[in-house]
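Of the protein chains in this complex, all but one are displayed in their positions.
Just so it is clear, A, B and C label the chains in written order, and each chain counts residues from 1 on its own.
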Amino acid sequence: MSKATLLSVKSITKKFGGLVALNNVNITVYEGEILGLIGPNGAGKTTLFNVISGVYKPEGGRVFFDSVDITRKPPHQITRMGIARTHQIVKPFNEMTVLENTMIGALFGRLASRITMGEARKKALETLEFVGLIDNADAPASKLTLHEKKTLELARALAAEPKLLLLDEELAGLNPKEIEESLNLIKQAKDEKELTIIMVEHVMHAVMNIAERIVVLHHGEKIAEGTPMEIANTPRVIEAYLGEKELALKFVKKLKPQK
Amino acid sequence: MGLSTVVISVVHGVLWGIILGAASTGLTLLWGVMKVVNVAHGEILLIGSYLIVILYAFLGLSPYIGLLASLALGLITGLAIYWGMLHKLVGKVEKVTLKIEMSTLLIMFALSVALSNSYYHFIGSEPKGLGLWHFGLKSSIDIGSVVVRTNSILAAIVAVIIVAALHLLLTRTTLGKSIRAVMQDAQAASLVGINPVRIKMLTTMIAIGVTTLSGFLIVLHETAIIPGTALIYTPLAFVIVVLGGLGNVLGSFIGGIIIGLIYGLSKAIIALTFNPLASAPLALSTAFIVLILVLLFKPEGLFGR
Amino acid sequence: MVKYPLELSNIDAGYGEAQALWGVSLKVREGGINVILGSNGAGKTTTLRVITGILKPWRGDVKFLGENIVNVPTHKRVDMGVGMVPEGRRLWPQLTVYETLELGAYTKHAKEKFEKNLELVYTLFPVLKERSKQLAGTLSGGESQMLAIARTLMSSPRILLMDEPSLGLAPKLVIEVFKVIEKLKKETDLTVLLVEQNVYMALQIADYGYVLEHGRIVLEGSREELKESERIKKAYLGL
Partner (left out) sequence: MGSAKGTVKSYIGKPTPILILALTITVVFARIFNVATLDTLVIFTYFITIAASLNIIMGFAGYVSFGQCVFLGIGAYIYALSIYYVPWMNTLQKIGGEGIIIVGLFASSIAALVAAVVGAVVLRLRGAFFAIATIGLDFAAMYIVMGIVPFINPEQFYGAQVILPSHCLVDKSATFTAMLITMITVLVTNYLIKRSKFGMGLVSIREDEDAAEVMGVPTARYKTLAYTVSALFTALAGAIFYLNGGGVYSEAFDLAHTVDMIVMIVIGGLGTVLGPLIGGVIYYWLYDTLLIHYPGVNLIILGIIVALIILFAPEGVVGILRKYEVRGVRLREILE
């Protein structure tokens, strides 16, 4: 099965002062897949997202999206090209309503140059319906619960009609029931909207379940790449991240056999 | 002729800079520690200046006594400002957001409006000063071709003492360390038993106290003050605090000297190359251009890491 | 006879309108390592915030040494002996290690024991002695965690609360931190209340534990009981 490459991260190096946050990282993302990005805190996952979405400019390397070099483009242009993201720490526009928040996504997303206010509103309403926040459409975003805020982040990103969605710890801070709801939503979004997704995640069993491939970062370096099963059996990963081999295998045992 | 103009201008500039540095430390504390954008700084300086002048002119009290009185009044004013205006905005919050910071800016501006109009109404717009009072035997000293007023020298000495005392307070005492701890993480401070509200109150008192105390320096340097004097010192204090880095007392002091130096130098150059009459305002404008440049290229201040 | 220096009864608490804890009751056993386990967002940190007084509960009592301290502000609780190592260390980056330790002993009763506690801290963490003049902001992750624990120890606490001390540390350091906690238990008469997501590690050192889910206590027991619990095996250890 040959899949088209949607995003390729080539030899990215990013430093903060003396600290090397990303060291020569290469990652390829294929159209239509869910790629899990894991690693301990400080491994460089969020930094990588920031490089892809243009918030940080790397010292070395290139990022190609749809074969276009986006390394030096400002974040808003990258968003317009079709990359949307959510934040680990939710950043809703507190004094705007949920609907207005989502409209921002639609207005400045991939269709930014064409969409009218009316269409954006319609798009936002549809998206809120899809994620299940429609009843809160007129509420100020500040009034939402954490789970709802996270869902709103997702809605804003989806309203932008992206080709690639970057999810930064979408599940962190949620309880098991909410995690399951969010996972279902992500799967559904992926299928219905033909999305490609990269997700940074700490909730191991979740990412092991949903991702088709996983990349492991450690101290800014890619130390492994492969299917969840392969990852769980890589000694370096076990040592660096999972800690206990048995524990790692237990995560995988929970997995349903791959099709 | 040209060279001596430069020397005179630079010496006076640096003396003024020392005074400016000390007079700005209160602002760096309030803004750096409490995130209170004190745009009433100049008016608060004048509280001290006017008190000293009034005590001298009407009661015949020595300015040295006035100096102590202005510190005392400053501490009380600080207490009142904290409980009356700041506590509600910054007292209990864990993190001062941009919005809160802007509220402090607005409320301090309201204070400055009230204070400056109080000066106009109750004291009047005529220049007020210490008249012929001066420190030492002669009213001025000649150093080569430069004539310096002894009052300017006294002001510089007091300025250095103020800055040294404040620096020691912040670095050597438990109170000072607590102030720095609250500035960096108030919640962590409360977890070792520090009461952040008390520290914020004391910080306000110290900051305002040091500011009114510095009012003495302003009277000595300016010879006579008017309510409008505040309008020069507020923006300059902001320039200096930004230059020195928020919350950095020594930085502010050095920042003041740098601004004084830049002012003196550019004043001399403009006077020599353009016109002496235009030199003062244009030299002042350079200070603000420096401000914008520092903000853009080194917002953490010249001495920040 | 087991004593309970700290007791929570029927705590309801939350942020704004969102409730985070529902009727949480727990008793901390003296001289042992008590743990509160649970996933992210289960209410563990909220519980600690209620104990330290950073968050005032809507309902319920917090009893410390038999006294209800619900209305006592955080800084006074520290004086009473409630010491907390906050999540994410929360050091003061521009203060030196020594200054941090000095401020740790801010309260009156802690100041009296400053020398003794400093010695204890330096024996536990020799590296801090070496770095006493260094700014806290320049320490490595592991050293920062040591300093955070040391700072709290300097306040001479009766009970030591720790909020996810392993968070964000490399696995090797995690083990080191847990060893320190065990050592603390052995060498002092401290009572420890540890909040952890890392259930596997926490169960290695715990004497007694509670499990929080969705803001409610769903399980409690001794280490052995918890280890054997089907619920824990399934939900947290993935067995």
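Just so it is clear, a residue touches a chain if its C-beta (ideal position, glycine included) is under 8 Å from a C-beta of that chain, and two chains touch if they have at least 3 such contacts.
Predicted, not measured: the structure shown is a model, and the values here were computed from it.
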| item | value |
| --- | --- |
| Contacts of the hidden chain among displayed chains | A, B |
| Of B:S118, B:T150, B:T174 or B:Q187, the one touching the omitted chain in the full complex | B:S118 |
| Which residue of B:I52, B:A69, B:L89 or B:I162 touches the chain not shown here | B:L89 |
| Selected from A:K15, A:R80, A:K143 or A:H219 as touching the chain missing from the view | A:R80 |
| Candidates A:K14, A:K45, A:R156 or A:K222 - the one touching the absent chain | A:R156 |
| Residue ranges of subunit A at the interface with the undisplayed chain | 53, 55, 74-77, 79-80, 84-85, 87, 91-96, 100, 103-105, 107-109, 112, 116-122, 156, 160 |
| Hidden partner chain, residues of subunit B it touches | 31, 35, 37, 39, 85, 88-89, 98, 101-103, 105-107, 109-115, 117-118, 121, 231, 235, 238-239, 242, 270, 275, 277-282, 284-285, 288-289, 291-292, 295-296, 299 |
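Methods note: only the chains that are shown with their structure count from here on.
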| item | value |
| --- | --- |
| Innermost chain, where centres are averages of C-alpha coordinates | C |
| Geometric centre distance via CA averages, subunit C-subunit B, whole Å | 44 |
| CA centroid of subunit A to CA centroid of subunit B, Å | 49 |
| Whole-Å gap between the CA centroids of subunit A and subunit C | 33 |
| Residues of subunit A touching at least two other chains | none |
| Of all residues in subunit B, the ones touching two or more other chains | none |
| Parts of subunit C lying in touch with subunit B, wherever the complex brings them together | 52, 54, 73-76, 78-79, 83-84, 86, 90-95, 99, 102-107, 110, 151-152, 154-155 |
| Of all residues in subunit B, those that touch subunit C in their complex | 174, 177-178, 180-181, 184-185, 187-196 |
